[in-house]
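A single protein chain has been removed from this complex, and every other one stays in its place.
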Amino acid sequence: MQIKYFSWIKEHIGKSEEEINLPHNVSTIEELMFYLENLNDKYKRAFEKKDLIKIAINKSYSSIDDKINNTDEIAFFPPVTGG
Amino acid sequence: MQIKYFSWIKEHIGKSEEEINLPHNVSTIEELMFYLENLNDKYKRAFEKKDLIKIAINKSYSSIDDKINNTDEIAFFPPVTGG
Amino acid sequence: MDHDLAKNIKIKIQIEDFDVSTETKILQYKKTGAIVNFIGVVRDHDERTSQLINSMTLEHYPGMTELEIEKIVLKSIQKWELTGVTVIHRIGKLLVSDQIVFVGVSSMHRQNAFDACNFIMDWLKTQAPFWKVEENDNQKKWVEFRQSDEDAIKKWKK
Partner (left out) sequence: MDHDLAKNIKIKIQIEDFDVSTETKILQYKKTGAIVNFIGVVRDHDERTSQLINSMTLEHYPGMTELEIEKIVLKSIQKWELTGVTVIHRIGKLLVSDQIVFVGVSSMHRQNAFDACNFIMDWLKTQAPFWKVEENDNQKKWVEFRQSDEDAIKKWKK
């Protein structure tokens, strides 16, 4: 599974993307976030303010309950500030 | 008194401006219009559709009841169509 | 009225064309975050009759036009916090696709710029003494005023 991070989430984690193998017990975005934040303190800090984190599955806005699978591209980013 | 005509009012009357001496019995815009439309058929036709005629006294929108005097600049024109 | 803003108002009635990029740059001050431009152009047909046209000629009431536009612009800067306002209106003969009018408004925040530009256009359409005559090979025809323009200004009276 491809995961992308943007803005301050990317900076907290220290990388803009990574490839992971989806663990067997992870089938939703919420479970993926829980899995990631328990990897180390960098992820913990990145996912601290969950209200402020937007999620995209395959470049489309998604919610925390959405199902995911190993071929998906997941992205985590803060509220957008362009324009 | 200076009188200016614009758009189709100007074309009906056949001139864009003229200098007149205000007759003694004319003290409002309404009386001036009555005086002008009785001069000849050109003016009569120009002032036929009174609802469609806008009035300015000294370059400021005015109404048919407004008082006028010999030093004023009066203008008659149709609803505006710029922009 | 903000003293600085008074310097940032430009009103021009001219025969010449205008350049939208140049006018946009002029509207840009240090505090400006948003610029909204309106550009009116000559359509190839009469709106009411759908008849094709070749050109139009714009006449106006020199002196009164500038005063009326100034009144509208002053109202807009009393209503919204703006950093600059430009109104340029062309007169004389214009061909299909020619630019007729430019209204540009700059502000710190975009909604003020959108509203002020919309407000100025709506009032200009009903108050500024310009008249259009449309021309094609066979005839010329004075454009009739539109009730929808009168109706448009009601939204600012709420």
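Order of writing sets the chain letters: A, B and C. Residues in each chain are counted from 1.
Just so it is clear, a residue touches a chain if its C-beta (ideal position, glycine included) is under 8 Å from a C-beta of that chain, and two chains touch if they have at least 3 such contacts.
Worth saying up front: this structure is predicted, and the values here are computed from it rather than measured.
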Kindly name the visible chains that come into contact with the excluded chain. A, C
In the full complex, which of C:Leu5, C:Leu74, C:Ile91 or C:Met108 touches the chain missing from this view? C:Met108
Interface with the unshown chain - residue positions in chain C: 19-22, 24, 28, 30-41, 43-45, 47, 96-97, 108, 110-111, 113-114, 117-118, 121, 152
Across the whole complex, list the residues on chain A that are touched by the chain not included here. 4, 6-8, 56, 59-61, 75, 77-83
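Operating definition for what follows: only the chains that are shown with their structure count from here on.
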Distance in whole angstrom between the CA centres of chain B and chain C is 26
Measure off the straight-line distance from the CA centroid of chain A to the CA centroid of chain B, and report it in whole Å. 73
So the centre of each chain is just the mean of its C-alpha atoms; given that, what is the distance between chain A and chain C in Å? 49
Could you check chain C for residues that touch two or more other chains and list them? none
For chain B, give me the residues that contact two or more of the other chains. none
